[in-house]
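The block underneath contains the structure these notes are about, expressed in structure tokens.
Only one protein chain is missing; all other protein chains are in place.
Up next is chain A:
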């Protein structure tokens, strides 16, 4: 849905008058052409036990502009969430994804909504990439009834079952076996779909990951383990936590690929490759070399364990949105001003969504007792003082 909103940001009449199709290259409106365009990834893929995909990636102007819009929207949404948290409208935990947008967007471009994605708690942008609603996202963050989990989940528990997005998990590493289980079901039903099972460099040392990977390899499950390596597990640098931080090799007998996670086209290429691979061969690991600008969560300034120079350096050299902006400008798919206008529209879009989300009320108190079970069969449940609050579950 976010993508649809974004496409509506640039209706035909918004830019200067469109020139005649294909011929006139001067003063052309923002391109939505589907003409193929070939781009080389910034870095080669580093393989482990597999032949890597080529560095040349096929894309289109329309796709590149969509990448720009989607990532810019995610960036804007996460920054807005930061402000909401500081304004105490978001409570508890809030783990922001800004800097890592290329992983969510590139992955989505390579797969269908019938493929599944599961991740941990840094899940807002994955939810949006899967077609999640912006208003529902902010409402959930603020604990309102129109939230995507009706206010009962919070930041770490976004789900979108109809888009095969399985959350949204708070226990580090637990999502890895769960994702292998989803892939198990896909193989059991012979669906020809795959699961992208995301985790971080911190979770990469979890024993249950290796337990699940072993079974995934034994049973040839169509699962892609995606290590979003942002180099810090909370405040611990990867080299302090992992004897071997080459996460793409940690699968041992399972092949892997190291990918520049700040390059949306490289991500897309790797995910496309991985999907084909696992359907034939069983699991593969993709290590996305990425970076988060914010700290681990909103209670972490993110500067006690890394330098501001490092953060600024990444922003300068590797920012995923800036990369795509450069590509768009180089290929003359839009002007700098047009892209800036797009960003302004996005900012307005996000502000409107937040305003709408703020109007959503807190959940009704009856919601407290809903969804404990699917089949409640008239079960009793109790409030804090059961002489005052007790109910038969709906």
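In this text, contacts are C-beta pairs under 8 Å (C-beta built on N, C-alpha and C of every residue); 3 or more make two chains touch, one makes a residue touch a chain; residues count from 1.
As a convention for this text, contacts and distances are computed from a predicted model.
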item	value
Candidate names "Serine/threonine-protein phosphatase 2A 55 kDa regulatory subunit B", "t-SNARE coiled-coil homology domain-containing protein", "Dynactin subunit 4" or "Pyruvate dehydrogenase E1 component subunit beta"; UniProt protein name, chain not shown	"Pyruvate dehydrogenase E1 component subunit beta"
Selected residue (touches chain absent from view) among A:214, A:281 or A:391	A:214
Residue among A:99, A:143, A:167 or A:283 that touches the chain left out of view	A:167
Among A:61, A:179 or A:222, residue touching the chain not depicted	A:179
Residue among A:62, A:113, A:152 or A:331 that touches the chain left out of view	A:152
Contact set of chain A toward the excluded chain (per top definition)	116, 118, 149-153, 157, 159-161, 166-171, 174, 176-186, 188-189, 207-208, 210-212, 214-215, 218-219, 370-375, 377, 379-381, 386-387
